[in-house]
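A single protein chain has been omitted from the complex, and every remaining protein chain is retained in its original position.
Labels for the chains are A, B and C, by order of writing; each one numbers its residues from 1.
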Amino acid sequence: MRPFVENFPFFCIFLAIVGGILSAALRRGRIAWGLTLGICAADFFLSAAVLAYTFINQLSFTYTMGRFQAPFGNAIQAGPWQALMAMVFSSVMGLSLLGGARDLFRDVEPSRQPMYFTMADMVLASLLSLTYTTDVFTGYVFIEISTIAACALVMAKDTGTNLIATLRYLFMSLLGSSMFLLGLVILNSVTGHLLMSPLAESVARLAETGKYEIPLTVALGLMTAGLGVKSAMFPFHMWLPDAHGGATAASSAILSGLVLKGYIALLIVLMVRVFSLELLMEIGITNILLAAGLMGMVMGSLAAMREHHIKRMLAYSSVAQIGYIFMGLGLGTTAGLAASCFHILVHACCKPLLFLCAGRLSAVSAHHHSLKNLRGSAYRDVVAGVGFTVGALSMIGIPLFGGFVSKLYFATASLHTGRMAAVLLVIALSTLLNALYYVPAVLSIWGIAPEELKAEVREHTADEERAVDRLFIAAAAALIIGVVVLGILYHPVMDVLNLGLSLLK
Amino acid sequence: MLETLMINRFSITAAILFGIGLLNVMVQKNLIKKVVGFNIMDSAVFLLLASLGYVEGSTAPIVGEGAVDAAQYINPIPSGLVLTGIVVSVSITAFSLALIQRIYKRYGTIELDELMERAKKEVD
Amino acid sequence: MHHILALPILFPILAGAVMLILRPAGRRHRNLFLMASVLLTTAFSLTGILLSYRLGGDALTCVLVSFSTWLSISLKIDGLSMVYGTIVAVLWPLITVYSILYMEHEGQENRFFGFWLISFGVVNGIAFSQDFLSMYFFYELMTLSTLPLVMHAMDEKAQYAGRKYLVYSISGASFAFIGIVFLLNYSSSLDFTYGGILDAAKTVGAENTLLVVFICAFFGFGVKAAIFPFHGWLPDASVAPTPVSALLHAVAVVKAGAFAVARLIYYGFGADFLRGTYAQTVVMTATIVTIIYGSARALRTPHLKRRLAFSTVSNLSYILFSLTLMTPGGLAGGLTHMVYHAVIKITLFACAGAIIVKAGREYVYELEGMGSRMPVVFGAFTVSSLALIGLPPLGGFAGKWMIAEAAVDTGESLAYLGIAALILSTLLTTLYLMTVIVRGYFPVGQLDMEALETIHDPGRMMTVPLALLTALGVVLALCSNTIIHFLQMVSLGIV
Partner (left out) sequence: MLLILPILIPVIGGIFVFRQKNEQIRNRMVLCIAGVTAALAVLLCLLPEQTVELMTIQGALRLSLQNDGLAKFFMALVALIWLPVAVFSFPYLKHAGGERKFLSIYTMTQGILMGLAMARNFITMYMFFEMMSMLTMPLVLHNGTPAARRAGFQYLGYSVFGAGMALAGFFVLAYYEALPDFVAGGILNPILASQHRELLLAVWFLMVVGFGAKAGMMPMQSWLPAAHPVAPAPASAVLSGVITKGGVLAIIRVTYYMFGPKFLAGSWAQKALICLALCTVFVGSMLALREQQFKKRLAYSTVSQVSYVLFGLLLLTADGVKGALLQMVFHALAKDTLFLAAGAIILSTNFSRVDQLRGIGRRMPVTTWCFTLAALSLIGIPPMSGFVSKWYLASAALESSISWVGAAGVAVLILSALLTAGYLLPIVADGFFPGADFIAEIKEVGRGMTVPMLIFAVLAMALGIFPGLLLRPVEALCGLIF
C-alpha cells in the first residue's frame, strides 16, 4: 500500500478544478474569492507535505489516476522539484488575489467576479498539471486551458485597450500552441509515443542511430519555439506589455508571475526528461535559447527604460527577466537549469510584489500611472513604497535579496561553458540597465511632489482608496519575506532544486 | 515519385493545409478570417494525427459480435487525441469569437487596422 | 561583545531611517539628534578599531547575515580597515557640524541628513567588511544611499549628475561583480587574506583569464576612484551640496574605490600573482594617464568646485598608481597619500563651500581680492593648498615621498615614468591652486568695493570645523613619522 501523501498532487489539481466549477456556480464574488483563497492555501499545504515527503525520502513517484496503466491511463509524476514549484505557484496565486483584492473588486464588474475566480482556479489547475504531468499531450491540453483562462483574466477589466491586448495575446498564444501541437504530432509520428518516459527512450535511440534526424530536430524546435512564444521569449514578447500593463493588478501579477512560468516549467521538464540536454546542445537549440535570452535581457530593459507608465515598465522588465531564465536554459548545463529554476522562484515572488505595489501606489494617487505623477506616492502608502523598493533592489541584484543570488548562480553556471564572456558581459550590462529604470522609479515614488500635484491627487483620490488596505499589507509582507528569504536562505532551496532536477530524469 | 506522393498523401495535404492556415493568420486583416485560419491549421494537424493511426484496410476498434484479433483494428490512441484536440480547438474558437464579438460591440469593426486606429483615438 | 562591530554600521542606518520617517520639524531637535548619532557612531567605530588593535582582528569578528557555510556578510577589522575606518570616523563629525550651517540655505534637511547618516553606516560597512561579498554588498548600498545626496537639489543639473553617477557606479560595480564571481570560483574562501586568496591548485591554466578579469575588476572598482576614462561622474557630481562633495566625493566614496582596489590587489588576487604581468602594465598606465589628465583639466577649469574635483581625480590616481606597484612599499605609499589627501582635500572643499555660502561666488575669476575679506577661509585654503602642492613638512609631501620611494624600489621604467608624472602634476597643482590664492590676496584691476564689503567669514559653525580640519592636517603632517610607520606595518600585513 503506497503512503497516502502520494495522492496529494492529484488532490491539488482536482481541488483547483472543482473550485473553478463551484465558483462558476456561485452568485457573489466575495464568496468565490474566499473559496479560491482557501483552495490556494490547501494546495499550498498539500504541496508542502509532498515536498517534505519527497525531499526527506529523496524520491519521486508516479501516480496513476484510477490505476489505469499507461498508455491508456493518465499519470502524474511528483518529486521535490514539482512539489516546490507547485508550492510557490499556489502560494503566489493566493497572495496575488489577496493583495489585489481591492482593485479587483473595483475593476471587475460584480456579475463577472465569480467567473474571474473560475478562471483563476483554472490557471492554477493548469499550472499544477503542467508541472506534474507525465504526458506531453496532457501538457498540450492544459496549455490551451491556461491560455483561455489567462486571456479571460486579462479582459476581466473591461476596457477597449484590454480587449485588443487580449486579442493579440490570444492570437500569439494560439500560434504558439499550434506550433507546439505540430511539433508534438511530428514527434509522435517518429517515435509513436506520447508518454514522457518511453518517449525519452526512443528519442535517445533515434538520436544515437541518427534515424529521422530532420523530423526530430523540427519537432524539438517547434515544441521549444511554441513554448517560447507563449512565455514571451524575446522576439515574441510584443504582446506582453499591453496584456500585463493594462490588466488589473492581480491579473498582471498572476500573468507575469505565474502563467509564463508554467510554460517554462513544462519546457524544463521536457528538456530534462525527454529531450536530454546533450541532444539539445548537439542540435544547437540551446544556442538559440541562449541568444534569445541574452537579447531579451538587453532589449527588454531598453524598452523598459523608455516607458513612463509604471505597469508597462514592469511588464517590459518581465521580458528581461524571462530573458535571464532562457539564458540559463541556453547554457545547457544542469547548473544553468538550476539557476533558471531559482530565478523562476525569485521572479515569481518579486514581480507580483512589484505589480501589487504599483497598483496600490497608483490607487492612492488618483490612479495615475506615469512615474511623473507618482512622485511622493510612497509616503501615501508606506508599505507599498517599501515593497516596491525591495522588489526593485532585488531586480537590480543587491545582495540580501533574491535577485542577487540568481545573478550569482547564473554567473557561476556560465563559468565553465564556452560562452562565459558573453554571458558575464550581458549580465553586467543588464544589471546596469535594470538599475537605470528601477532606481529612478524608486527615487520618484519617494521623491517630493510639487504642490499642484499634491492638491490634484488629494481631490481625485477617494477616501476608501486612501484607507489602509490590510489584505494588501499582508500579501506584500508575505512576498517581501519571500524575496528576502530567497536572498538569504537560498542554500536549502538550491539543494531542493538540484535534488529535484536529478530526480526529474 | 508517384509512389512517395501516394504514400505521404496525408502528410502532404496536412502540410498544405497548415500553410494555408498560417497564411490566413498572418495576412488576413479580418479577425474572423484569422480565427478561421487557426481552425484550418488545427484541422491540418488533426489530419496528420489521424493518418498516423490509420492502418490500410483495417476497421475502427469497436468490439462487435464475435472476437476479432487486434490486428484488424487501427491504432485507437491518435483518434482519441484527435477528439481531444477537436474539443480544445472548438473551445478556443468559441472563446475567440466571443472576444471578437465584444470588440465589435465596442468599436463597431472587426478589421484589424481600423480597430487599431479607433483604439488609438480612444486612448487620446 | 562581538557585535560591537555591528553597531557603527547598523546604528547610523537606523538613526537615518528614523529621521527619514519621523521628519523632525524643529531645527534644534534635528541637529541635536544628528550630532548625537554621528558622535555615537564615531565612538562606536573608534572603539571597535581600538579593541581589535589591542586584541587582534580575529578576536572581534561579527557575522551579520550568513548565506551558507562559505558565503556570509561578516565584519572584521584588519589594518586596512583601521586606516580607512579611522579616516571616515574622524572626518565625518567635523563635516557634519559644518554642514548643519551649510544646509540651511539648501533646504530639505531631513531627507539630506537622513541619507547622510545612512551613508555613514554604509561606509563603515565597507571599511569593516571581512570578505569580498560583504564589501560588494556595502559598495552597492553606498551607491544607492549617496545618490539622493548627489541629486539633492533635484533640478535638471542635479538629476543629470545623479543619473551619470548612477550609471558609472552601477556599471563599475557590475564589472567588479564579475571579478568577485571569479574569485569565488578560484579560491577556497572569500575572506580577505594578505597576499591573496587565489587557490594555486585551481588557477593552473586559467592565469590568462584571471588577468583579464583582474583588469575588469580593477576598472570596475576604479570607477569609484575616478580613474580615466571612467572619471566623468566626479566633476559633474560637484553640483551636489558642498558637504557631499567634501566628504563623499573627496573622501568616503572615492577613497572607498581606492580601498577596494587595494583589497582587490593585495588581499584578493595577490600582488605576487599580478606583479610583472601585462595586467599590471595596463592598469599602471591608466593611473599615470589619469594623474596628468586630472591636473591638466583642473588647471583649465574655472569653476572652483569642479577644479577641486579634477584635482581629486588626479590625486586619487597617485594612490592607485602606488597600489599598482604591487609591492608592500606601494601599499604603504598609497595609504599614506590616502590619509593626507583625505584631510587636505576635505578642507579645500569646505573652504569652497564657505565661499559659495557667504559670497555666492563659484568661479575662480570671481575671487579677486576676497582674501582679505574672508581671512579664516582663505587662510585655511592657503595652508591646505601648500599641503596639497607638497611643500614639506606639510602632508602632501610625505605621500609623494613614500610613493616615489616605492616606485624607485621596483626599478621599472614605467614606475620612473610615474615619478615624472607625479612631478609634472605637482607643477600643475601649484599653478591651479596658486591662481586661486593669488587672486584672493593680490587682486588685479578694478574691484567693486561695496560688493566686497558685504562679504565676511561665515559663522562659527563653519569656521571652527575649518580651523580644526586645517589644524588636523598640520598635526598629522608633524607626526608623519609615527603614522607612516603604522601604515608600513599595515602594508606588510603585520597589523
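In the analysis below, a residue touches a chain if its C-beta (ideal position, glycine included) is under 8 Å from a C-beta of that chain, and two chains touch if they have at least 3 such contacts.
What you see is a predicted model, and the numbers here were worked out from it, not measured in a lab.
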| item | value |
| --- | --- |
| For the chain not depicted, the shown chains it touches | C |
| Chain not shown: contacting residue from C:Leu149, C:Met326, C:Leu469 or C:Ile484 | C:Ile484 |
| Omitted-chain contact residue, chosen from C:Leu427, C:Ala471 or C:Met489 | C:Leu427 |
| Chain C residues that touch the omitted chain in the full complex | 386, 389, 391-393, 397-398, 401-402, 404-405, 407-409, 416, 419-420, 422-424, 426-427, 430-431, 434-435, 438, 441-445, 478, 480-481, 484-485 |
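What we mean here is this: only the chains that are shown with their structure count from here on.
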| item | value |
| --- | --- |
| Most distant chain from chain B by Cα centroid | C |
| Chain nearest the overall Cα centroid | A |
| For chain B paired with chain C, centre-to-centre distance based on mean C-alpha positions, whole Å | 69 |
| Where chain A and chain B are represented by their mean Cα positions, the distance between them in whole Å | 28 |
| Chain A partner contacts - residues on chain C that touch it in the complex | 65, 67-68, 73, 108, 111, 133, 136-137, 140-141, 144, 147-148, 151, 154, 163, 166-167, 170-171, 173-175, 177-178, 181-182, 184-185 |
| Chain B-facing residues of chain A, complex | 71, 137, 140-141, 144, 147-148, 151-152, 155, 160-161, 163-164, 166-167, 170-171, 174-175, 178, 181-182, 185, 188-189, 194 |
| Parts of chain B lying in touch with chain A, wherever the complex brings them together | 18, 25, 31, 34, 38, 41-42, 45, 48-49, 52, 77-78, 81, 84-85, 88, 91-92, 95-96, 99-100, 102-103, 106-107, 115-116, 119, 122-123 |
